[in-house]
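Pasting a structure below so you can have a look.
With one protein chain held back, the other chains of the complex are shown just where they sit.
Up next, chain A:
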Amino acid sequence: MQAEQKQPVDHSGVPVEALEALRLRLTQLTHSLNKLQAEFKNPQLTHYVSLQAQLSIILTQLGSLSSTLSSYSDVLERTVAYPLPTFPTTEQEGLLTTLLRKKATPEVVEWIEESKSKNTDFLLKDDEDITKWAARCTVDTKEKYNFVGFKTKQEEREANGDDEKDVDIADEPAASSKYSVDQILKFMYQGDITK
């Protein structure tokens, strides 16, 4: 890939289209990640809405990158990069090894391992169970609360305890009432109940 101007080099084997597409996506992604990192370093943390917006942009860019990678996967898998004979191998060893490295760097390997171990509970085959569990949990929790009206579920339950009796009691025969309202008021105001 390291083309030198001095000698005519055959560029026809370089998958320019694929590499350009990837370069564009990667530039965008690096830019977004740098911006996010800079904001995290800022002593005053940005509003979470803005952070979420940035995260979703990054996720879109990651998605776009991975789809680009997969669409050029056959070309990229077949392509092998190597230094030209004229490349100053000894002087630029560091650059060369960086460029030709295929394995992930140790820290990246660590990240991958870490996230893999964290996600063992959520393996794809368990996904269906989790979905079911979440759906059931949502329904159960929803049952426990009132989202409309002025009463909490607890108040409603307590009130309902009496409700069931109401219908029966209303059918009971009336106990005979001896006094009229006037007489009761008379008792309350005059201490006397006679007519």
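Basically, a residue touches a chain if its C-beta (ideal position, glycine included) is under 8 Å from a C-beta of that chain, and two chains touch if they have at least 3 such contacts; residues count from 1.
Assume contacts and distances are computed from a predicted model.
Participant: Consult the UniProt record of the chain that does not appear here and report its protein name from "Mediator of RNA polymerase II transcription subunit 18", "Ataxin-7-like protein 3", "Elongin-C" or "Nbp35p".
Facilitator: UniProt lists the chain that is not shown as "Mediator of RNA polymerase II transcription subunit 18".
Participant: Out of A:16, A:49, A:139 or A:188, which touches the unshown chain?
Facilitator: Counting the whole complex, the residue in contact with the absent chain is A:188.
Participant: For the chain that's not shown, point to the residue among A:42, A:115 or A:177 touching it.
Facilitator: Of these options, the touching residue for the absent chain is A:177.
Participant: Residues on chain A that touch the omitted chain in the whole complex?
Facilitator: Residues touching the hidden chain, for chain A, are 149-151, 155, 158-159, 162-163, 165-166, 169-191, 193.
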